[in-house]
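Below is one structure; the comments refer to it alone.
Of the protein chains in this complex, all but one are displayed in their positions.
Chains here go by letter, A, B and C, matching the order in which they are written, and residues are numbered from 1 within each.
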Amino acid sequence: MRLKEFWHRLGSPRWFYQMSGPWQLGFTVAAGVLLLVGIIWGVAFAPPDYQQGNSFRIMYVHVPTAILAQSVYMVLGAAGVLLLVWRMKLADMVLQTMVPFGLAMTALALFTGAVWGRPTWGTWWVFDGRTTSTLVMLFLYFGLYALRQAIPRPEAAGRACALLAIVGTINIPIIKYSVEWWTTLHQGATFKLTEAPAMPIEMWAPLLVNVIGIYCLFGANLIANLRNEILRREQATKWVRELVARPLT
Amino acid sequence: MFDSFQAFLDMGGHGLYVWLVYGSAVPLLVLNLMKLRRARRQLLRELKATQAVLDDATHAT
Amino acid sequence: MFRVQFHREWLSMMRSRDEVLNPLVFLFLAVTLFAMGFGGDAKVLGEFSPGIVWVLVLLANLLSLEAMFRRDFEDGSLEQMVLLADPQFLPVLAKITAQWCVTGFAMTLLAPVVALMLNMPVSALPTLMVCLLLGTPALSLVGAVGAALTVGLRRGGVLLALLVLPLYLPVLIFGVSAVVDVMAGIDTVAQIYWLAAISMLAVTAAPFAVVAAIRISVEQT
Partner (left out) sequence: MFWCDALSEPLLTASGLACTRDRLSLFQDLNLTLHPGQCIEVHGPNGSGTSTLLRALAGLFPDFDGEVQASPALYLGHKPAINALLTPVENLRWYCRMGGSDADVAAALARVGLDHRLTSPCAELSQGQQRRVSLARLLVCERPLWLLDEPLTALDIDGHRVVHDIVVEHCASGGAVLCATHQSLGWQDATILRLG
């Protein structure tokens, strides 16, 4: 069965390395194009919001990074399960390489959220539903990063981070709900894929382009980091030695 | 759409905040994309170097 | 299996009484610090007392986590516990229960004294104790996962706080809001149910995570 075979093949890093070459190129190009179009469209051509004026344009950076930050943590949680249950080497590499990326995305989301808050709510930082749960997620990322540094042996560090990522993923909805419950200041989610957008189409379209673009960026980062990690870990093997011997592609 | 470049910069008074965000986010994204390519090239160079050291060692013994 | 492990923990704790009392003494010490910090104005202190009590309960719990597996890890009996036990989570659950009795449960009993020191109205005390009773098991259970993960590390203390405190947030939020609502006369059934639900989830899930964490930490030696 196609999926079963794909699943089995994922076990061998070499197959992933060869398969992922074109994918990475595709993601990188897509990310570049989509983000370029999306940002220019959002900054220059989208109509100003009747309440917030032009400051709402920050949304075109803030919302994609915030959504991606949560998705990256879910990916880490899933990688944790794959590592602990099926002992997949790739999952260990995902956990090792993508934590800094998630950390950067969360920090960027928090920074842009704070800057957006200044004109709209009058203060740089307010502890409301969305900002607090993103801040807590920043601490969860720090926890993963610190645990990785603290444990000397790579295999043990991998498994410990996998377990922490799973525990964190289970807690994120609880934290999210309890923080939302605690505050009602933050307006409802501006971007829900399920029901109709809360704003006119010409405002909503660039946001969609940006979100897809930033996910492509995540894809490009993920595959690039995995490929580098595969080379680093398998450098003793024959196929890597041959690949390295070839002139720089 | 903005009627003049000046209005584009001013952003109806919110220019500081909008450009603070885009000024920080866009360079970061561009750097990230470039870093992907540079990291791979640097790793290959590094592996080539360790490769060379290993080969010398095996020849020497 | 549960009774034997609990009995062993209890004996071990009773013989190292200082380890047990330190977090409780810390609770009172920190309360006085807060009172000094707020300038002793009774009305202000009373208003903030729910938040102060809950945050200090969290921190006292955190202090006691460090010693939870430390002794058994250093003398090697932690790996024996994992190797010998048939249902592996049972001795771990017993160990966490023993730790809860000495920290969470003890703090629930001491809470009225602490709350009155902070000038919390007496009417809020029963709710405070019920919430502590329901909330502290979750603290011990989730904390045990962090403790098991960092037991093999030399300077695991700060890392333990970094790993565990974000996960303590839901208990803090529902606990504080329950007491605040009671002081304002609002019904607090929702928060109590939430605290009970979180503790139930922790009881069912955390022991297995702790066993996995112990297995990971035990490899270090």
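As a working rule, contacts are C-beta pairs under 8 Å (C-beta built on N, C-alpha and C of every residue); 3 or more make two chains touch, one makes a residue touch a chain.
For clarity, every value in this text was computed on a predicted model and none was experimentally measured.
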Sole contact to the chain not displayed, among C:M68, C:L163 or C:V218: C:V218
Residue, one of C:L84, C:L109 or C:I186, that touches the chain absent here: C:L84
Where the missing chain touches subunit C, by residue: 1, 4-5, 8, 11-12, 15-16, 71-72, 74-77, 79-81, 83-86, 91, 215, 218-219, 221
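Note that only the chains that are shown with their structure count from here on.
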Innermost chain, taking as reference the mean of every protein Cα atom displayed: A
Where subunit B and subunit C are represented by their mean Cα positions, the distance between them in whole Å: 45
Distance between the centres, which are taken as Cα means, of subunit B and subunit A, whole angstrom: 17
Subunit C residues counted as touching two or more neighbouring chains: none
For the subunit C and subunit A complex, residues of the former touching the latter: 142, 145, 149-150, 152-153, 156, 159, 162-163, 165-167, 169-170, 173-174, 177, 194, 198, 201, 205, 209, 212-213, 216-217, 219-220
Residue numbers on subunit A that touch subunit C, as the complex places them: 84, 136, 139-140, 142-143, 146-147, 150-151, 153, 155-156, 159-160, 163-164, 166-168, 170-171, 174-175, 177-179, 181-182
Subunit A-touching residues of subunit B, taken from the complex the two chains share: 1-2, 8, 11-15, 17-18, 20-22, 24-26, 28-29, 32-33, 36, 39-41, 43-45, 47-48, 50-51
